[in-house]
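This is the structure I want to talk about, given as C-alpha cells.
Note that one protein chain of the assembly has been removed; the remaining protein chains are unaltered in position.
Chain naming follows the written order as A, B and C, and within any one chain the residues start at number 1.
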Amino acid sequence: MKHKLPTPLRGVITAMVTPLDQNLNLDPKGLERLIEHLIEGGVHGIFILGTTGEAPNLPYNVRSALIQQSCEIAGSRVPVIVGITDTSYQDALRMAAKAHECGAAAVVAAPPYYFQVGQADLLQYFKRLAADSPLPVFLYNAPLNTHLWLEVATAIEAAAEPNIVGLKDSGLNMGYFHAVREGVRSLPDFSLLVGPDDLLAEAVLVGAHGGMAGGSNVRPRLFVELYEAAVAQDVRRVTALHEQVIQFDNAVYRSADDPHNPLRGLKAALSILGICSAALTPPLRPISNGERERIQQYLRGVDLSVVSHS
Amino acid sequence: MKHKLPTPLRGVITAMVTPLDQNLNLDPKGLERLIEHLIEGGVHGIFILGTTGEAPNLPYNVRSALIQQSCEIAGSRVPVIVGITDTSYQDALRMAAKAHECGAAAVVAAPPYYFQVGQADLLQYFKRLAADSPLPVFLYNAPLNTHLWLEVATAIEAAAEPNIVGLKDSGLNMGYFHAVREGVRSLPDFSLLVGPDDLLAEAVLVGAHGGMAGGSNVRPRLFVELYEAAVAQDVRRVTALHEQVIQFDNAVYRSADDPHNPLRGLKAALSILGICSAALTPPLRPISNGERERIQQYLRGVDLSVVSHS
Amino acid sequence: MKHKLPTPLRGVITAMVTPLDQNLNLDPKGLERLIEHLIEGGVHGIFILGTTGEAPNLPYNVRSALIQQSCEIAGSRVPVIVGITDTSYQDALRMAAKAHECGAAAVVAAPPYYFQVGQADLLQYFKRLAADSPLPVFLYNAPLNTHLWLEVATAIEAAAEPNIVGLKDSGLNMGYFHAVREGVRSLPDFSLLVGPDDLLAEAVLVGAHGGMAGGSNVRPRLFVELYEAAVAQDVRRVTALHEQVIQFDNAVYRSADDPHNPLRGLKAALSILGICSAALTPPLRPISNGERERIQQYLRGVDLSVVSHS
Partner (left out) sequence: MKHKLPTPLRGVITAMVTPLDQNLNLDPKGLERLIEHLIEGGVHGIFILGTTGEAPNLPYNVRSALIQQSCEIAGSRVPVIVGITDTSYQDALRMAAKAHECGAAAVVAAPPYYFQVGQADLLQYFKRLAADSPLPVFLYNAPLNTHLWLEVATAIEAAAEPNIVGLKDSGLNMGYFHAVREGVRSLPDFSLLVGPDDLLAEAVLVGAHGGMAGGSNVRPRLFVELYEAAVAQDVRRVTALHEQVIQFDNAVYRSADDPHNPLRGLKAALSILGICSAALTPPLRPISNGERERIQQYLRGVDLSVVSHS
C-alpha cells in the first residue's frame, strides 16, 4: 500500500542489501527476515535498489520482484524508497512506474554513468526525470560508482524543481554536503541525507535530516540510537555510538584481504546472523573464510539488541 | 541467417551508431540506409551495441529490436558482432542468447562497470561468461567508460579460454595493445582489434588484424582503403589516408564547443548525409547549430566516394 | 626562539598563505602584518609552507627566508610548524634542518609526489624521514595535490614511530579520518588535525584535536570561536559558527568563475583587508575583478572582530 513521503524525510533509512539465493534469484524468505529485522530495529525507512542493494547488477525481473515484495512486506509501517541506477532513461522510467504502482514513496536517481557528461547535461537530465517521474525524486550523488559528480551548483539548481525533494549524498566529502545544504536553506522541505555510515553522526549534528547507512542492515538499533542522540545534541552519547560505528566499519567493511567492495562484508555478516545468504552478483565474489571468521568474532563481541534470526 | 565468424576476424568492423527516431525508438529505415551504406563502403563486419551505438543508454526492447533487424538486413553479407555492456550478468546472457538466435557471429563483452572490482574478479567473470555464452566472446577493454582496466596479464590469461576469441581494445594506449599482442603470439586465431579511428593505421602496420573505427559509419571507404594500404605495407599511402582520418576526427569529433562525447558529431554527420537522424539518448544532447555547420563544411570538402542518401 | 610542541597539538593552526611582492619575493611587511593578525585573532599555531602557502611553487631561497622570518616574528607566542612538500628527499631534510635551526616546533611532511608509489614505499619513506628529521614529524595526507593516499593501515603503522607525532589530513573524507583516529586510540599524544575549513566543526565535535583551516588567515577569530564551541560541545553555537564558515567558503573559495585553486580567493581577501598583496606563484593566476568584487561585498557584510590593516 502507498506510504506518503514525510517532508523532509528524517532518520535512518537503511540502504538495504538484496537477499539472493545461490541462483541469483530473489530470496523471499530472506527478504522478509531482513525487513522485519530492520523494522524491529526502529529504522525510519527502507531504501532498496541502491549501491548497497547491488541494483545495477540485478536483472530487471529481480528488480521488479524486489520492489513488489518489499512494498508488500513493509506495508504502511515504513516508507520504501527505490533506487534508479539504470543506464537507460526509458528503463529508469519503467522502474519508477513500477515503484509507483507498488506503493513506494519516492525514487533515488543516479544519472546514467557509462558516458562522461557535463553538468549542463546532468541538470537537464534530472529536470526531465523530475517531470516524467510519477514519484518524487531524490538526487543520488554516487561519484565513486558513477564517476560523475553532481556539482554543488548543479545540485542546488536541481533542488528548485518541484518534484525533486532531496539529496542522497554518497560522495564522502562533507564539505560538498555542507555547501549544498547552505544553498538550499530556503527550501525547508528538501531532504538532506548522507550515505556512508561513518558520516551519519556529524551530518545530523550539524543539520542533516538523516542518513542511509548500510551498516544498519546488520545493526539497525545502533544507527537509530546514534541518530536520536545526534538530534538531541547529546555529543557525549553521539561520540560513544559513533565510535561503535567506526569499529563496525573497520570489522565488517575493512576486514577484507581484498579491499574491493564493502558490501561483501555486509552480506557475510547478515548470513552469519541467519538473516539471508551471502550470495553476490557477478563480478562481485564472496569474502574468504578468514575474513568471515573475523566478522564472526566481531559480531560475537557486540550486543545486537535484537534477537538474531537463525 | 547465421554468419560464421572468420578466425581471426580481420578488417574494418564498423562500431555502428544506433539510428533512433525522436521518441528514442529504433528507426528501421535509417538502420537499413546505414547498413547498406556500410556494406557498399566495403566494411568487413558490423559491431552493433558498442559505445558508439549508445548501447548502455538504450532500453532493452530497443536493444533486442536492433539485434534482430541488423542481422536480418546484413544477412550473409557481413558478420554482425553484438556488444554486451550490461551491468547485470543475467541480462548480459539474455542479450547473448538473443544475438545467437538472430544469427550474430560473436559478442564483444565489457565487464559490469558500476562497481570497482579487482583483476581476479574480472578474470573469473570473463571465464564464466565464456562458458555460459552461446556465441564466441571478444574481450572489450573500454576503460574510459567502464573505469576498469583489463590488465595485460588478465587479458592474456583470459585469451587462453576456448570460447574467448579476440580483444577489442579501446584503451587508447597502444603500448598496452602491443603487450597483449606479444602475450598471445602463440594463439594465431585470436583476433586483435583496436577501437579508435586514429590508431587503426599503426595498429595494422605493426600486426593488428583490424579495427572498429567509429568514423567508418560516415566514411567507410576511407577506412577500408586505409586498412588495405596498411596490410600491403604501403607506408606512403597509409600516412596520406591516416592524415585524412585525423582531419576527420578533428572536424567531426573535436569540433564540439563542449567536449563531451565524440558520438554527437558522428550522428550529426550522418544526419547531414541523410542517413539517419541526430537523435541521442539522454543524458547525451545534440550538438549546437554552430558545430553542425562546421561539420557540414568539412563534409562538403571531402569525397565520400559513395553516393549520399538523401 | 624554539617553541616546544604541545602534545597533542590542539586548536586552530592556521595554514598560512605566503605574502609575496610582485617579483615573487617574500614580502616581510606583509608577513609581519599577517602573523600579527593571526596572533591577535587567537590562533594556537601557524603552519607555514603548506598547500595554502604555495610551498612547492616557491623557490628555495624564499622558503628559507619564510622559515627564518616567521619564526622570528612569532617568537615564543605560538608554535610554528613547517611544511615539507619537496620532491627530493635530500632537499626535504635540508628544509627540516633549517626549520630546526630557526626554532620551529615540528614539520608536516607530504611524500614526494612526482612518481606513483605503493603503500610499502610510503611507509618506508616516512620511517626513514622520522629517523632523519631533527624535528617531530606530522604525516601530511594531501591526496588532491599529491595523488597519493596514505591509506588507513599505513597511517596507523607510521603513527607508531617515535618521532611521528601527528596527522594533518586534507583528504576531505572524514570516514578516513575517523578510521585512523580509531586506529591510534592507544596513542593519546598523537595529534589529529583536519585540513579543510568546513570539516573543523564536526572533526572537533567527535574528537579531533584541531584543524589547519586556511580561512583562518582572513577570519582567525571565527575559527577560534568555532573550535572553542566544539570543545565545549555547544552544538547550537557550533552550527551557527559552522554556517558562517560555509558562507565564507562559498564567498571566498567558490566565487571563482574558474574553479581552479581556492587559494586565489584567500589572497584576494587578504589584499582587500590590506594585509598582503594578492600576488601568486606561476602557474596560478589572480582572480578576475568581478570575483574580487564579490569577495569585497562578502567582507563588507561580516564582522571581522579585529581591526583591518590598511
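FYI, a residue touches a chain if its C-beta (ideal position, glycine included) is under 8 Å from a C-beta of that chain, and two chains touch if they have at least 3 such contacts.
Quick caveat, the model's predicted, so the values are computed rather than measured.
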> The chain left out touches which of the shown chains?
Replying inline: B, C
> So which of B:M174, B:L187 or B:V302 would be touching the chain we can't see?
Replying inline: B:M174
>> Looking at the full complex, which residue from B:D27, B:D91, B:D169 or B:D198 touches the chain that isn't shown here?
In response: B:D198
> In the whole complex, what residues of chain B lie against the chain that is missing from view?
Replying inline: 152, 172-175, 178-179, 181-183, 196, 198-199, 201-202, 205-207, 233, 235-236, 238-239, 242-243, 246-247, 249-250, 254
>> Even though one chain is hidden, which residues of chain C still touch it in the full complex?
In response: 24, 51, 54, 56-60, 62, 85, 87-91, 94, 111-118, 120-122, 124-125, 128, 144-147, 258, 260-261, 281-285
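We take it that only the chains that are shown with their structure count from here on.
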>> For chain A and chain B, which third chains touch each of them?
In response: none
> Between copies chain A and chain C, are the contact residues mostly the same numbers or mostly different, with half as the line?
Replying inline: same
> Using C-alpha centroids, which chain lies at the maximum separation from chain C?
Replying inline: B
>> Using only alpha carbons, which chain's centroid is the nearest to the whole structure's centroid?
In response: A
> chain A to chain C: how many Å between their CA centres?
Replying inline: 35
> chain B to chain C: how many Å between their CA centres?
Replying inline: 49
>> Could you pull out the residues of chain B that touch at least 2 other chains?
In response: none
